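Every protein chain of the complex appears in place save one, which is left out.
As written, the chains take the letters A and B, and residue 1 is the first residue of each chain.
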Amino acid sequence: MTEIIDLVLLAMLAITALSVIFIKDLFTVVMLFGIYSFLSALIFVNLDAVDVAFTEASVGAGISTVLMLGTLALTGRKEKSSSRQTILPLLVVCVTGAALIYGTLDMPPFGDPNNPAQQHVAPRYINDSPREIGLPNMVTSVLASYRGFDTLGETAVVFAAAIGVLSLLGLPKQDRTLIQSGLKSHLVLRVVAKMIIPLIVLFALYVQFHGDYGPGGGFQAGVIAAAALILYALVFGLSVATHVVPPKVLKILAALGVLIYAGTGVVSLFLSANFLDYSVLASNPVAGQHIGIIAIELGVGITVFAAMLSIFYAFAGQAERKNIQ
Amino acid sequence: MNFIVEHYNYWVVVFLMMVGFYIVISANNLVKKIVGLNVFQTSVFMMYISIGKVTGGSAPIAAEGITTYSNPLPHVLILTAIVVGVATTAVGLALIVRIKRAYGTVEENEFEHKEELI
Partner (left out) sequence: MFVQHFPVLPIILPLIAAPLCILVGRSHLAWILATLVSALSFYVSVDLLLTTIEQGVLSYAIGGWEPPWGIEIRIDAASAMILSVVTGISTLVLVYAKESIVKEIDSRQHTLFYTAHLLCLTGLSGILSTGDAFNLFVFLEISSLATYTLVSLGADKRCLTAAFRYLVMGTIGATFILIGVGMMYMKTGTLNMIDLSARIAEFDSNRTLNTGLAFILVGVSIKLALFPLHMWLPPAYTHAPSAVSAFLASTATKVAVYVMVRFIFTIYGAEYVFYTMSMDIILLVLAIVAIFKCSFMATVQSNVKTMLAYSSVAQIGYMILGISLASNLGLMAGLLHIFNHALMKGALFMAVGAVLFRTGSVDIKAFQGLGKQMPLTMAAFTIAGLSIIGVPLTVGFVSKWYLVTAALEQQHWVVAFLVLLGSLLAIVYIGRILEAAYFKKPSQLTAGKDIKEAPMLMLVPMWGLVIANIYFGIDTSLSVTAADSAAQWLTQAVTETGAKQ
């Protein structure tokens, strides 16, 4: 049964991807990309990668699509047909594709439990991490503890992206005149949004702290919390949203999250252990791991929330400026 | 026949990768380039997750009664890669907004003529 689902999903992905090449209406293209992202999230679920599916759906289909639509609002919806030659790109793609197919010929069989990837480093994560770290979610154990340095790098990437977008587009000023813009004429949207937004924030907090026991964690939580405020900004207007969460505060929060994460690692240094070694944070190593993981996931969640929201503010601020002009 | 069953997953993913790659290098519109880049990267993620799948396994969350788990390591790697991907997309899109403001267009062949080619 899973194979049939797999095949159907892959076929839909292929059709979606191919249609992106030929369609000239960019709004449709972005929507197709959102569909592509959701379908790949479904494939991830099928392949047992639930945390990844969660992240792909919220980050890939959620934030990426929002930012692309925000860009389209400023750059225009239609792609102009070009007279660019397609022979060279097609050639490059065929050569690259052929090289990849050549590479797949020696690949280990799909799904085989005797593959090198399943035999070497992974067994310790699967068999020992519930005991060593004390968490059921092995992905969180690996992400936050064994390979916590990667996740610190990832948080730095999010911070770097926020810095990049801030330097390119700048943040909107906190507006004193409180222009009521947004979709305020749509009564249904206003009422439903008012009911749903607190629930979304609550869900974000749940995902943040429940990530140790089920799919979830700092990244997904940060994105969902940002989504709640993006919805608020869309329905009630950017200027109202900037009063609720001022842009200056977001800058500070983004920086603070990275500092919390790196700071946890530095605390370990002062306690005479290696960087990011959480076992020394409490008298019992497993309790220390729990404390460390909660602290860094908090840092991740804060930075991701602040970064995603400030990136949205930057794009929305540009759109407002254009509308006013 | 067995070989095809064992490898078709990878081949479809390679096809998707190449579609994305083609969009990136052949699109004239900058926004479409970024869309293609995302399609390319998402397909690479699917390749990684396919590596970790164990037939008959379940999600890597320890639970009573489950003996086989899929490999959590590729999941961790791809979580990181997804976030890196969206970060790059955000910066790329911000650049596109500025380019539109500066050049008035986001079609690549139009500003290749507007500026001196280096």
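A few remarks follow.
Basically, contacts are C-beta pairs under 8 Å (C-beta built on N, C-alpha and C of every residue); 3 or more make two chains touch, one makes a residue touch a chain.
Since the model is a prediction, treat every value here as computed from it, not as a measurement.
Interface note: of A:Gly148, A:Pro172 or A:Pro247, the residue touching the hidden chain in the full complex is A:Gly148. In the full complex, the hidden chain is touched by chain A at residues 99-100, 102-108, 115-122, 124-125, 145-150, 152-154, 156-157, 159-161, 163-164, 166-168, 251-252, 254-256, 258-259, 262-263, 265-266, 269, 273-279.
Mapped onto chain B, the interface with the missing chain covers residues 17, 21, 24, 30, 33, 37, 40-41, 44, 47-48, 51, 73-74, 77, 80-81, 84, 87-88, 91-92, 95-96, 98-99, 102-103, 111, 115, 118.
Just so it is clear, only the chains that are shown with their structure count from here on.
Inter-chain centre distance (chain A to chain B, centres taken as mean C-alpha positions): 13 Å. Of all the residues in chain A, the ones that touch chain B in their complex are 6, 10, 13-14, 17-18, 20-21, 26, 29-30, 33, 36-37, 40, 43-44, 47-52, 55-56, 59-60, 63-64, 67-68, 70-72, 74-76, 79-80, 82-84, 86, 89-90, 92-94, 96-97, 100-101, 104-105, 107, 109-113, 115, 117-118, 121-122, 125-126, 130, 136-139, 141-143, 147, 150-151, 153-154, 157-158, 160-161, 164-165, 168-169, 213-215, 219, 304, 311, 314-315, 318.
Contacts from chain B toward chain A in the complex involve residues 6-12, 14-23, 25-32, 34-36, 38-39, 42-43, 45-46, 49-55, 57-63, 68-80, 82-91, 93-98, 100, 106-107, 109.
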